[in-house]
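Of the protein chains in this complex, all but one are displayed in their positions.
Chain lettering (A, B, C, D and E) follows the sequence in which the chains are written, and residue indices restart at 1 in each chain.
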Amino acid sequence: MGITKFDVLSLGEILLRLSPPQNERIVREDNFEKQVGGAELNVLSGASLLGLRTGIISKIPDNDIGIYARNKIRFVGVSDEYLVYDKMKNGRLGIYYYENGAYPRKPRIVYDRMHTSMLKISTEEFGDEIYSSARCFHTTGITLALCENTRKTAVNMMKKFKEAGALISFDVNYRSNLWSGPEARTAIEEILSYVDIFFCSEDTARLTFKKTGDIKTIMRELADEYSIHVVASTQRVVHSPRLHTFGSIIYDKLNDAYLEEPPYVNIEVIDRIGSGDAYISGVLYGLLSNDGSCRKALEFGNAAGAVKNTIPGDMQASSCEEIETVIKAHQNTGADAEMVR
Amino acid sequence: MGITKFDVLSLGEILLRLSPPQNERIVREDNFEKQVGGAELNVLSGASLLGLRTGIISKIPDNDIGIYARNKIRFVGVSDEYLVYDKMKNGRLGIYYYENGAYPRKPRIVYDRMHTSMLKISTEEFGDEIYSSARCFHTTGITLALCENTRKTAVNMMKKFKEAGALISFDVNYRSNLWSGPEARTAIEEILSYVDIFFCSEDTARLTFKKTGDIKTIMRELADEYSIHVVASTQRVVHSPRLHTFGSIIYDKLNDAYLEEPPYVNIEVIDRIGSGDAYISGVLYGLLSNDGSCRKALEFGNAAGAVKNTIPGDMQASSCEEIETVIKAHQNTGADAEMVR
Amino acid sequence: MGITKFDVLSLGEILLRLSPPQNERIVREDNFEKQVGGAELNVLSGASLLGLRTGIISKIPDNDIGIYARNKIRFVGVSDEYLVYDKMKNGRLGIYYYENGAYPRKPRIVYDRMHTSMLKISTEEFGDEIYSSARCFHTTGITLALCENTRKTAVNMMKKFKEAGALISFDVNYRSNLWSGPEARTAIEEILSYVDIFFCSEDTARLTFKKTGDIKTIMRELADEYSIHVVASTQRVVHSPRLHTFGSIIYDKLNDAYLEEPPYVNIEVIDRIGSGDAYISGVLYGLLSNDGSCRKALEFGNAAGAVKNTIPGDMQASSCEEIETVIKAHQNTGADAEMVR
Amino acid sequence: MGITKFDVLSLGEILLRLSPPQNERIVREDNFEKQVGGAELNVLSGASLLGLRTGIISKIPDNDIGIYARNKIRFVGVSDEYLVYDKMKNGRLGIYYYENGAYPRKPRIVYDRMHTSMLKISTEEFGDEIYSSARCFHTTGITLALCENTRKTAVNMMKKFKEAGALISFDVNYRSNLWSGPEARTAIEEILSYVDIFFCSEDTARLTFKKTGDIKTIMRELADEYSIHVVASTQRVVHSPRLHTFGSIIYDKLNDAYLEEPPYVNIEVIDRIGSGDAYISGVLYGLLSNDGSCRKALEFGNAAGAVKNTIPGDMQASSCEEIETVIKAHQNTGADAEMVR
Amino acid sequence: MGITKFDVLSLGEILLRLSPPQNERIVREDNFEKQVGGAELNVLSGASLLGLRTGIISKIPDNDIGIYARNKIRFVGVSDEYLVYDKMKNGRLGIYYYENGAYPRKPRIVYDRMHTSMLKISTEEFGDEIYSSARCFHTTGITLALCENTRKTAVNMMKKFKEAGALISFDVNYRSNLWSGPEARTAIEEILSYVDIFFCSEDTARLTFKKTGDIKTIMRELADEYSIHVVASTQRVVHSPRLHTFGSIIYDKLNDAYLEEPPYVNIEVIDRIGSGDAYISGVLYGLLSNDGSCRKALEFGNAAGAVKNTIPGDMQASSCEEIETVIKAHQNTGADAEMVR
Partner (left out) sequence: MGITKFDVLSLGEILLRLSPPQNERIVREDNFEKQVGGAELNVLSGASLLGLRTGIISKIPDNDIGIYARNKIRFVGVSDEYLVYDKMKNGRLGIYYYENGAYPRKPRIVYDRMHTSMLKISTEEFGDEIYSSARCFHTTGITLALCENTRKTAVNMMKKFKEAGALISFDVNYRSNLWSGPEARTAIEEILSYVDIFFCSEDTARLTFKKTGDIKTIMRELADEYSIHVVASTQRVVHSPRLHTFGSIIYDKLNDAYLEEPPYVNIEVIDRIGSGDAYISGVLYGLLSNDGSCRKALEFGNAAGAVKNTIPGDMQASSCEEIETVIKAHQNTGADAEMVR
């Protein structure tokens, strides 16, 4: 593979997130904190912080809200070169409202993400040079689920990036409010043969893909069936909205090996949104910066996923150096300082 | 007229308004102040503060954002008895983003108000007793412009309220981003014969209704042509985003009289949104609480409109007592205290 | 019982609560968060959110602080129809200052609640129709303790509501800064024969009423002695200011039955003020909406009480739907989603 | 005069001020900014910033609110050596709520200042050494008006300080909500013979003291009648809540001279509360630091009063150096920099 | 000139700015708003918003504060490609504290900008390709004044960029706290022969360069003496800290023409810092995007400079479209909408 401009490009919708501060409630609080998110963007911003060169492929409205999103994307070091603008008056950015929980009160999400500019995105808006500009192309089930048009665009891009030699990364990220299990299964099975790196939770594997047996068996089956190089599955335990345990298993098909390490336990959760995406950013960094090392993928994925839970907003905010410090502390090698000075 | 439950009912869309604090900009600020507004609701909340019994007729999503709007409506003393809920997953409240200006920077608005729950409202959702429950029914050109369905609902309600003996109040409130001038003209001319109290700015009268001559002549022509009792027209001068002058003329058809007073000059504008609606609330209060006195309508309208400019958010926040103090100070009768203690 | 306008009316003082944000201290922080509370209002707002029609009977000053309180009462869906205004210059709303704790620092309260407008409330300010307008009348020991006048008003109202067929609910809510144990005992024993639903903690039963034996025995004794239908006693364990366990026992005299369920453990406490009041709101909802079911009373009471601890301010903020979700998760029936989407 | 510990001691009540941020309204905003004020304390804090050694004589509750006030008093460099604590449970600090205005909306004040700890202050709480510890004793008509007890304490202290050789400074500061004009006149005429420096506005001189003629004549009359050395009268023009003009006249009895300078015009008012007190602080500084120079008193008084209008809260916040810069810019001597670097 | 990667590169120090919110004072407020600024960066961010491709050449510490600055630079669309990092433990970003004024209180600045990472910057840290990557190189007198090392680096870069065909833009930006007038004169006269676009205020021309005569004469003299293509001089009138008038004169040597337009009067100033830099960004945009049109330079410079005064923080925040709207309104061509919808 020659030298490409980007390590990872990703197709996905950008959302505006509005949250009441602290522990306040949407139904009564008069202020919102404003953030930008979206599963694919979250992955890219995390990967960018770790050191990968990333860019988002998306469509946003050409108004002040769109410009705010673009500014934030730049802020986190993700390229906006393939961001296209919807000039129509009815262009809009999807919104979701998020409220923190505390046991026994659960976090709450309200979606207002229909009729968005992203739904009009098309491969015609991008020149062919895009496909040879990245080492890896990532997208998720959300992009497939949004509408027929985004699904076609995603499938089309997967094919073209694959042909151009990029690795294809795909996260199922099943959302029952966007499509049904059978719809998801049909659409995803159609694209699995393009996929090199596959992210799928145990629950989704069972409920959506109707797999049975233990999770390791399922992972190997999926890898075999669709010739997938790497299958990764996170393991989260939600003790309470403010206390989680987070870890994962990665299956390395080439070596027919399962990679595991002790999970991060008793994570002090500030905001769990985007921790799965942060995990993926860590895995992609581990693979792409270390000659495909699944061990590094596991370590960086788990650490990035765990630490994201302590960061407000959708996106990771840890540099590679900080994640390496977290990994070292987790592996407990050498003296562990209480603070980073 | 017997004793009704409400003084004013109004059909209109409720919007969520999101604004960066103070002088910050949408494109870069990370916090939004969250407020509820909408031309008709603004009129009602202002009228309620002055002492009228009011209620909103509207449709909102049955989610946390809808509940927030309902809570705020209750907060300002407007009845939510005729608020109906959209149970569909895709229900949404329209949003607009507002940013303050300062000379030479103008205020900015971004609308995201399509596909809202309000568009699905229907007269069938309300029992017939609604039509005899109010002394006055108010709506605006915005409701006519939203979609065919809201237009039909509005026209239908106008007729039924009129039949039941209510006064019909209508504010043109022309918004070029919702419809064209000719569309507005056609739709409004169709309903003008039901209207008793008509609010129309000089600009709109000229540009939309193609009236010529001085503003007083135009007002009388409109009153004569459609048998309208009261025609009111505000006169605003925008010296800068933070300095306005505000006044109005009212034409009283019964007495063939024009009512005027010196405008409020050098208003220290904090937030000009909703000042036209506050004006209407003052006019309606003046008419409905004083046996149709156009003099009281003028005084309360001008004072409520002027003072709203000094209040953050869409809605008036002055009690009747405070407005009376403002009127007295404006008329300069007796000693004028520097503060209200 | 015919159809009444309200499910619950309650006589009680409304207080302004001022708290430094987050973990800041009163002695040094320059900002206060402003909230409205009061034991009886807290019960009503919680009951209103669950779906009961409620109204507060109280007296507040006719100034901006009183109006703020009224607006907030409307916001939470409690009727202000029986709110009367103190027009005197010296009218005031009682205040309390509250500061959060964190182990080993305890929460702190400073009271400034003397000489308030509420102390002047009188039954003469209300027409007789009030007594037949509610299914249930609730008040607390605080109202008895405030002053001779509020005590007389409370006793008088209890009698009249009882005569008119309403259920009488009473919460001891012993506050040592308002009166002594013997004073409380004397005053409460005088009114217990009117009471149908009695809330009393184990500590208070022992220390104030000098009861001995296990809590269940005490509850039955109280019910027998004063012909009380329902006796409820909360069981709170304060592990630390930020970690509580909360549950209760209810004694159902009719069936001579004790209702219990496992408590909510390891509640992530944000603000514990008002959780006892939220419990009562749940109990009253359970009883009044389910034909006097003590089982429902227990479930809703425990859930509402537990979840209130996670909400800033004095008042509950959970809808009936949310409380039902909490109950289901607590009973662990079916799959438990991590979030409410 | 020997070397005393303090330049100015002042007897006065300390108030807690609570204000909604910016242009928000008390009746709806959920946050308060918390400040400490009180006419006498404002004078002292201003004088302390200018360089005088000052101390407050007052009584505050021994609770967290009292401690907050004490901490703030220390913050502004005023000694708390003569602050006494009310250990009673019912001790309280008076409160006032303040809301900014913007034309045509006036600022609003709500008082909640009865039954405070200050009302119980007594000369017995202070040793006799206090009277010889200051060059100047200052108090105001507010202290006389609060209650019989504070009036007696104030009069008693005036006499004792006078005997010990201190200058007596008195500001009428007439508040119609505390007492009537005739009450004020009687009480003040009783103490005027002790007064050396007298602050009285033209309005008060006319309405309360029933003086007629031009203001200069009135000032000389007062000085002659009661042997007052210095009579100062501020001249404020309120163009709008956000635009004032401020100046003053000082009568110097010894030289039978009137001191004047052009007023500060078009002051950009942020918060006008306490500007009169700041004026007094400037006058006292001018007199006490410059051998009784009425010219310096005028310059520092006008500058301190004018500049206070631009400072949020009750208290001055300008150092002597900053006031001198303001004076120089006002006198327009030499080049005037746009900023203080 | 071939196609370069950047339109403007600029060498300059990046500063952290800390300001109390609104009208609060540094000496007492407990919160700071944190912003990034610096004369050269301000120019670049403004130019970037207008549409130029810009990049900053600077040195920042490799710690969290440095990373914050980098993130903000990305946010405003300025390339960080030539940002180098100081890995030393003692690396630091210069700080300045800024406080708003209101008449008669002046704005205040406190500098803490010594010993910064920028002082260690060297041309050796950049490859030679940098010199051919831009159409224009901009720097200011501040960079010359910081220390001997930055001066040498700046002069060196000017020469190399000039040789590579770039236009050299220079802003005197005289700061008396960094160097004396004669020092400035000597250093600047040394580099003026490289300069193509020269920004110099009238005051500086007179006081530092000892020029006499009217400003137009001075501008032509400077252009002639040093073969400067464009000389621009802003004309600001500070009516009060919150009310300015802003305009400029540009001398076009090629056409021996002076370009002028009526100034922007009564600007409602929110934050005047950086308005001079915004002016330069407008001038550079006008020149570089319009084939060197001095007319466009004047219009964009004046509008960008005027409108910056209404934006909090150091940096411009207006898009090209918004500035064009401001220009049109200023030229009063066609109907002028009150808002940007």
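Basically, contacts are C-beta pairs under 8 Å (C-beta built on N, C-alpha and C of every residue); 3 or more make two chains touch, one makes a residue touch a chain.
Bear in mind the structure is a predicted one, so any value in this text is a computation, not a measurement.
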> Who touches the missing chain here, A:Phe6, A:Phe32 or A:Phe75?
Replying inline: A:Phe75
>> Considering the complete complex, identify which of D:Lys72, D:Arg92, D:Arg272 or D:Lys308 is in touch with the unshown chain.
In response: D:Lys72
> Which residue numbers on chain D touch the omitted chain?
Replying inline: 67, 71-72, 74-77, 319
> Of the residues in chain A, which ones touch the absent chain?
Replying inline: 22, 75, 264, 266-270, 303, 306-307, 310-312, 317-318, 322, 325-326, 329-330, 337-341
> For chain E, which residues reach the chain that was dropped from this view?
Replying inline: 18, 25-35, 63-65, 67-68, 71, 89-90, 92, 95, 97, 99, 108, 110, 112, 114-115, 177
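Basically, only the chains that are shown with their structure count from here on.
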> In whole angstrom, what separates the CA-based centres of chain B and chain E?
Replying inline: 45
> Centre to centre, by mean C-alpha position, how many angstrom separate chain B and chain C?
Replying inline: 40
> If you average the Cα atoms of chain C and of chain E to get two centres, how far apart are those centres in Å?
Replying inline: 62
>> Two-or-more-chain contact residues of chain E, please, as numbers and ranges.
In response: 22, 75
